[in-house]
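Missing here: one protein chain of the complex. Every other protein chain is in place.
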Amino acid sequence: MTPRNAGKQMLSHVGAHLGLVLASMFALFPIAWVVAMALDQGSEAHPTSLRLWPAEPSAEPFRRVLAHPTEIEGISFFDLAVNSLLLAGGTAVACIALGSLAAYAFSRFNFSGRRAGLVGFMVLQLFPPVASMAPLFVLLSALHLRTSLFGLALAYASGTLPFAIWNLKGTFDTVPRELEEAAVMDGCGPFRTFWQVVLPLAAPGLAVTTLFGFMAGWTEIVMAWTFLEDPRTFTLSMALYNMVGQYGTTRPWSEFAALSLLLSFPVVVTMLLLQRFIVSGLTAGSVKG
Amino acid sequence: MRMAARTLLSLGFVSMLLFSCQDPADPSVLTVWHSWGGAELDSLRRLEQIFKSRMPGTRIQSLQIPHDRLKDKFLRSAAANGGPDLLIGDNDWAATFADAELLLPVAGGNGDKMTPLMAEEEATIFPPAVREAVSVGETMVAWPESVEAVALYYNKRLVPRPPTTTARMFADANMVAKDDIRGLVLNTAFYFVSPFFLGGGGQVLDAKGRPTLDTAAGRRMLSWVRDAAKAPGVLATQEYAKPDALFKAGKAGMIVNGPWALADYGAKLGKDLGVAVLPRLGAGRPAAPWVGVKCLMVNANLPVGRRTLVANFLRLVAEPKIQRMFAETAGHVPAAKGVALSPDSPLAVFQRQIATGTPKRVDPRLGVVWEPMDRAIQETVVHGLSPADALKRAQQTIEARLSAMTAPGSP
Partner (left out) sequence: MKTGRQGWLALGFIGPAALVMAAVTLYPILYGVGMAFTDFSVRHLRHQNPDFVGLANFWAILGGSKALGISFPRILGFNLLWTVVNLVFHVSLGVALALLLDRPGLRGSRLYRAALILPWAVPTYVTSLTWRNMFDAQSGAVNLLLASRGIEGPDWFAHFGTAFAAVLTTNVWLGFPFMMMVTSAGLKAIPKETMEAAALDGASAWQRFRHVILPQLRPTLVPAVLMGFIWTFNQFNVLYFVGRGEPLGQTEILVTQAYRFVDPLGLYGTASAFALLIFVILLGFTLLQMRLTRAVEDRA
């Protein structure tokens, strides 16, 4: 590389850094604001000056939220977190278990109605849930599943399945068929081939789909607050909503901010850890569309 | 196929783990849904303690639900044969619930499909006006807990004496306002400004149930709110939380709000908190706020085995001792007779305010009025529409919705 070129590259890197720093500031500003609020135990609902670092930072809001996340007696932060994990995990598992099987069939088998089925799964996604929520409520009530985390996970999974199937089909499409053919030659049945040969190779797509299913279950609130009745099944995101629902002005903003951060933390960390997978998982899903 | 079978089996197993079955007819567990927080929640907890000590072996499962989800949640759950035994809410909700056949009548009028929970005589513990506010025809569809109407709160540090006329109120507000201090924080939702409409000769529905908003009184109110919002010392908004937070933080001289806020304001402002009857309108007429009733509603799905338990709970709520407890700790104005309040207490001010108020009945037609009127206010205050035009639109919308209600089959 000639010195002139290096200089030019440096210069263009300065421009790139400038753009990226600006974009990062845009991305981080609201998050920094929430962090500042969460550390400011005096913060009320309506601050009058902008401080991105509180005058007297303290972990007190976090302590209070951990000790006393809701006004409902007998429910600890731990219980809520376990329920959130069960609900989000259940949604993700249902999504992956049902979605990968269906996606594999769509990717590999040639059967009548294949195209129609694939389009059908996608078309369902276009229907806004506002109209189907009332019948779903009645249906799950009749099955005695409505007030359980299982029923809710099922409802979430039905919403995330189309994306899961679509994305996983794309992933499976990229797995070379030769490996399966070799496995079949070795005497593997279709399910064993799927389980032992194809699934491991589709790891990135599986990771992304799992993450999406998990996030759907981890963060949803409107359905959760409509369906669930027993406090023993309540989740962290419900506790968060409870803090600010229309007239909920009794708890300071610092606690809302602290709980927001606690709620976001696991998802953010997973997302950052899986970043590489997400990138390749998304391409796999879309390359062949 | 084995794999799929295993998946389904394990899912089924998880479902069994997660789905804890509770006997719905257990006669000793009472479930209550509410949206109370702060001092009101503390009072509810004390009530629960007292009930449990009176009826050993019973358990109360009370559940706090976000206020903006509570009504819809009860509607859907009760309609699907679920829901709590009792719901604590506003008496105007009872109109919707009763219409959807979701409430067990509490007393009176036996002509209905369901036998009321209690004998009619028991309800005489409430004054006739209160009973009427929770009745549909002869049937009492909810059990009153407290009576509510808005009055004027003021911060004595900023406003030493409460204004007696609305003109003075704005003058005071402008005088007090400085830096980040507001003189008056005014919620301009129709509910909060209607004292100055109803007191000024206005009426929402006439005797035949037709809306009467597009009238001289309505136009007067809208111009009044518009001018109020323009006053430099006034912060006008239709959000509940913002004025509330500013007043609590000591950053507002005055606020129009109901007794439900009394305990929390008292805790924040201490001796500086003052409560006064709303200022009179120009010509000396008293403001006439809506008088609503906070009440307990009984789910129509209540199993027969728990009727006695629920009836006992309602009786306890109306007892003078409990009514006094709610008055003292939560700032609730007692709904039942026989609870004397000392005349200089803030609650006595609310009682006087209630005396000049307009009853908010269990009338589904009333429910149609709020949203179009909130909009009309917003249109005049923020968007510069003339009061006459804004009211005309509101009136038309309300008329159309009322006629849709009376003629089922045409939305």
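Chains: A and B, in written order; residue numbering restarts at 1 for each.
Methods note: a contact is a pair of C-beta atoms (placed from the backbone, for glycine too) under 8 Å apart; a residue touches a chain by one contact, two chains touch by 3 or more.
Worth saying up front: this structure is predicted, and the values here are computed from it rather than measured.
Peer 1: Mind giving the shown chains that are in contact with the missing chain?
Peer 2: A, B
Peer 1: Could you tell me which of A:39, A:81 or A:154 touches the chain that is not displayed?
Peer 2: Only one listed residue reaches the unshown chain, and that is A:154.
Peer 1: If the hidden chain were put back, which of A:62, A:104 or A:227 would touch it?
Peer 2: A:104
Peer 1: Touching residues of chain A against the unshown chain: what are they?
Peer 2: On the side of chain A, residues 9, 12-13, 16-17, 19-20, 23-24, 26-31, 33-34, 46-50, 94, 97-99, 101-102, 104-106, 109-112, 114, 117, 121, 123-128, 130-136, 138-140, 154-155, 157-159, 161, 163, 165, 190, 194, 215, 218-219, 221, 237, 240-241, 244, 256, 260, 263-264, 267-268, 271-272, 275, 278-280, 282-283, 285-289 touch the unshown chain.
Peer 1: Provide the residue numbers of chain B that touch the chain removed from this figure.
Peer 2: Listed in rising order, the touching residues are 1, 4, 7-8, 71-72, 75-76, 78-80, 96, 99-102, 235, 242, 371-372, 375, 378-379, 382-383, 396-397, 399-401, 403-404, 408-411.
Convention: only the chains that are shown with their structure count from here on.
Peer 1: Report the residues of chain A in contact with chain B in the complex, numbered from low to high.
Peer 2: By the definition above, chain A touches chain B via 44-46, 48, 70-73, 86, 90, 93-94, 97-98, 101, 134, 137-138, 141-142, 144-151, 191, 194-195, 225-226, 229-233, 241-242, 244-251.
Peer 1: Can you list the chain B residues touching chain A in their complex?
Peer 2: Residues in contact with chain A: 1-4, 7, 11, 14-15, 18-20, 22, 35, 37-38, 41, 45, 61, 63-69, 72-73, 76-77, 80-84, 180, 240-242, 244-246, 248-249, 251, 264.
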